[in-house]
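Rest of the complex left out; these chains stay put.
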Amino acid sequence: MITLAVLLGVAVGTGAYTFRYAEGFSYFSTDPAACANCHIMTPQYDSWQKSSHHGAATCVDCHLPHRFISKYLAKADNGYHHSKGFTLQDFHEPIMIKGKNRDILQKNCIECHDDMVHELFRRDMTKPDVVSCVHCHASVGHGELPTSIGGRDENWSD
Amino acid sequence: LLINVFERKREAENPYVRLVEVTEDTTDPEVWGKNWPRQYDSYKRTALTTRTRFGGHGGSEALPEEKIERDPWLKRMFLGYAFSIDYRDRRGHAYMLEDQEQTKRQNVPLSGSCLHCHGSVMPLYRELGDGDAFKGMDETHKISYKETNKMLHDMGHAHPVSCVDCHDPESMQVRVTRPGFIRGIQDLAASDAPVPAIPSIDIWRQGSRSTPYDPNVDATRGEMRSFACAQCHVEYYCAGGFPLTFPWKNGLKMEDLEKQWDETTMKDGSRFYDYKHKESGAEILKVQHPEFELWSQGVHARSGVSCSDCHMPYMRDGASKVSDHWVRSPLLNVNRACQTCHHVSEKELLARVDSIQTKNFNLLQAGGAALMDLLDAVAEAKQAGATQEQLKPALDLQRKAQWRLDYIAAENSMGFHAPQEAARILAEAADLARQGQVAALKVAHQM
């Protein structure tokens, strides 16, 4: 049931054929290379390789919910977003993480670093968003260099 | 290890098991220290010596070097004010009450308002106001400093800023307690001045405004990490004329504060001033440590970087990290205070700060020189027989120039908190002082 929902979520976004060509199935693995299948993710992939977490965490560790069910739902949702963006090229560039994805990221920092940070929350971890980790540690996942290049040239005919 | 893990689990379920009870009346930090020994340990270090090029203090070894010695023109600038008697470097929080009690400025009569930022005064305020701390504070400006200070000692609350001043004893959340700040920030919220550094005010403004902005409820946690300091590190009026006031009705910019003082009148309807300059007779405004105001105009503030981020950075203590309560110059703590955000070498960061501070320091000296020239020209005009009336334009320019010069001299980061804004203010200071010089010279030559 769940798997089906995921497949539908992605398929609606891309059309199954394209999806397969773009190696969409590897999208379900936790292999970072799966994300880098999309060239648009290349800067993040490159920068992650040079980051402090290269040996500690992969893309999904930081960007997808850790619990199984919500993980796959988020993938379906993001999958739709991603492939829609990829196809229509109508997203803001540089890509800047926002909204729900920012929350997921924040929760993931805390899940790994609960020990280290519980005092920051005065030992009350019920509101994980009150202290934003990236306020001080923005570079942990992607290092110092700009993580993305600027936007497409709108005036060019593609 | 097992015990360790077990303890950690317990901690998580039971935020802050307490060994002793702390309440609104527990002003003694040592008591709190039983529950939170790590914060207390670092808190106590504010008694240690610190020294940087422009900041820090000499610590307990000696009374801090007098600022006046470094910048001799300061003394002449403050002629007529208690500050010209005794203007010292600040020191760590541990000394705040002692330094106030010992300052030679005590020779002139001081009001009880002074204690607002130098002691753990909330129980005293409540006492004086029959439970209402705001009312209590309003009493203190009518009482002498000596008397108020004695009450504080007698009640057993003669401590420097203490845990209860910044923390809710129930939840340990950071909070603000000081009536002066709460009124000031409410004035600011009620105005329409832009506040790019305090987004929660913009959000409150979009509401009905039926209840006043309440920092303890409306502010974000990040903002509270600056508000805790803005209870004290701000420009104020605190003599006997009216209750302690933070002048934020028109906004947080240097000009906004000046405007409020210019519009304030004394009981007799005359224009407000802090003192008359002894030499020139100009009606002068004194600035005190506008750290919060200057910070609010800089790019760190706009980026949500709070006072605590730099002055109370997290530090590792065993497996967890806690806020460093040794509030001090971040230049003594660059790796934690700056390098989490700026991944460049300590040497380079110090060089950047030094470059900023040196520029402002040189402008400050140039402004001081201009002000001295203004005073010389006024003296020349007086010598030639000029009246105060004839000199009014020059003296008004002195007031404006000194306000600006003092704004940066009294601010404690040598302009680091907002580098371009500080340079801008000093630019205006020198320009206005020289305009005053010209005005006085013209009078002198007409004689």
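Assorted remarks:
Residue numbering begins at 1 within each chain, and the chains themselves are lettered A and B in the order written.
To be clear about the criterion, a residue touches a chain if its C-beta (ideal position, glycine included) is under 8 Å from a C-beta of that chain, and two chains touch if they have at least 3 such contacts.
Since the structure is predicted, the reported quantities are computational estimates derived from the model, not experimental observations.
Only one copy of each distinct protein chain is displayed, but the complete assembly has the stoichiometry A x1, B x2.
Throughout what follows, only the chains that are shown with their structure count from here on.
Centre-to-centre separation between subunit A and subunit B, using Cα means, comes to 43 Å. By the touch criterion stated above, subunit A contacts subunit B in their complex at residues 114-120, 122-125, 130-132, 135-139, 144.
The part of subunit B that touches subunit A in the complex is made up of residues 8, 11-12, 14-16, 171-173, 221-222, 304, 309, 314, 316, 319-322, 340-341, 343.
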